[in-house]
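Before any comments, here is the structure.
Just one protein chain is left out here, and the rest sit where they should.
Moving on to subunit A:
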Amino acid sequence: MLWVDKYRPKSLDKVIVHEDIAQNLKKLVTEQDCPHLLFYGPSGSGKKTLIMALLKQIYGASAEKVKVENRAWKVDAGSRTLDLEVTTLSSTNHVELTPSDAGFQDRYIVQEIIKEMAKNRPIDTKGKKGYKVLVLNEVDKLSREAQHSLRRTMEKYSSSCRLILCCNSSSKVTEAIKSRCLNVRINAPSKEEIVKVLEFIAKKESLQLPHNFAARIAEKSNRSLRRAILSLETCRVQNYPFTDNQVISPMDWEEYVAEVAADIMKEQSPKSLFQVRGKVYELLVNCIPPEVILKRLLHELLKKLDSELKLEVCHWAAYYEHRMRLGQKAIFHIEAFVAKFMSIYKNFLIAAFG
């Protein structure tokens, strides 16, 4: 097992990073019936870990025995019947699923399947809590319709079922749902916290971890705990004992984006844009989400940019990202951004150097 999984806190008591939140959650669950919960925060901040620990707090060890189920549902959608296949992860007391997997049919999953699951009270209620928990991942990717149909479900079956929603950005969750939930913001861990975790792991693994090195890893990790731990392990595999200025191998795709950015800075012409397109396609093919590419690209470009241009470039990046999210073909918009940047940059160069 990787250290990420090995040292994942199993219970709320062992949580290091978001200790206060963990304690609050524990209080919430032990003292009274818990409300619906909405966890949001950037990836790698520990949402899932907290949710799992919370489930364990509620149901005890049985929450950890999970099985994967691939179930086909027949959903009656007006005149026709749809065949939906849903992958669920379930223990006796909770079900976890990602409704946005169904794409534009997510509405039916929410309307039919989740309702169906929510309706059924757990059978053996003796002694245990009288409700089951539905964990829904990536709620922010749900379509608006699906979210609307979700809110009635939340109210109607609240006696037998609690929903735990998990998403990256709460801005894409409708107000109606947010107001029905207790919102829990899990922010990205600060660098100090990351260093703390890394040192904890190093102690467990009985490794010598120089503090500076840990700080460097934390620096490089973009405040993602997952990435920090993974790079620590990578470094351990590649070179041990650690030295202060050891190479921390970067993500491959980030390096590639840096290459693209260098291309853009080097030449601004339709021809070079065409080459950039090929590279962006490569990135997309490797399953990297377009918004991540755009963000990273902006990041790389800003590094090398004159400060007076930064504002404008950021503005256009935001503009094109917005369009990208409204549209379908990400490549069009990424390319448009690159073209825009090239134009701005070239104008700047001409103005500066004549």
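The rule is simple: contacts are C-beta pairs under 8 Å (C-beta built on N, C-alpha and C of every residue); 3 or more make two chains touch, one makes a residue touch a chain; residues count from 1.
The definition used in the following text is that contacts and distances are computed from a predicted model.
Within the choices "3-methyl-2-oxobutanoate dehydrogenase (2-methylpropanoyl-transferring)", "DNA-directed RNA polymerase subunit", "39S ribosomal protein L13, mitochondrial" or "Chromosome transmission fidelity protein 18 homolog", the name that UniProt assigns to the complex's undisplayed chain is "Chromosome transmission fidelity protein 18 homolog". Within the set A:Ser179, A:Asn245 or A:Ser343, the residue that contacts the chain not displayed is A:Ser343.
Within the complete assembly, A:Lys279 is the residue of A:Lys115, A:Lys279 or A:His299 that touches the hidden chain. Considering the full assembly, A:Asn137 is the residue among A:Gln57, A:Asn137 or A:Ser170 that touches the omitted chain. The set of subunit A residues touching the chain not shown comprises 1-2, 4-5, 8, 43-44, 48-49, 52, 64, 66-68, 70, 87, 89, 96, 98, 137-138, 224, 226-227, 230-231, 233-234, 237-238, 249-253, 255-256, 259, 268-271, 273-274, 277-279, 281-289, 292, 320, 323, 326-329, 331-333, 335-336, 339-340, 342-343, 346-347, 350.
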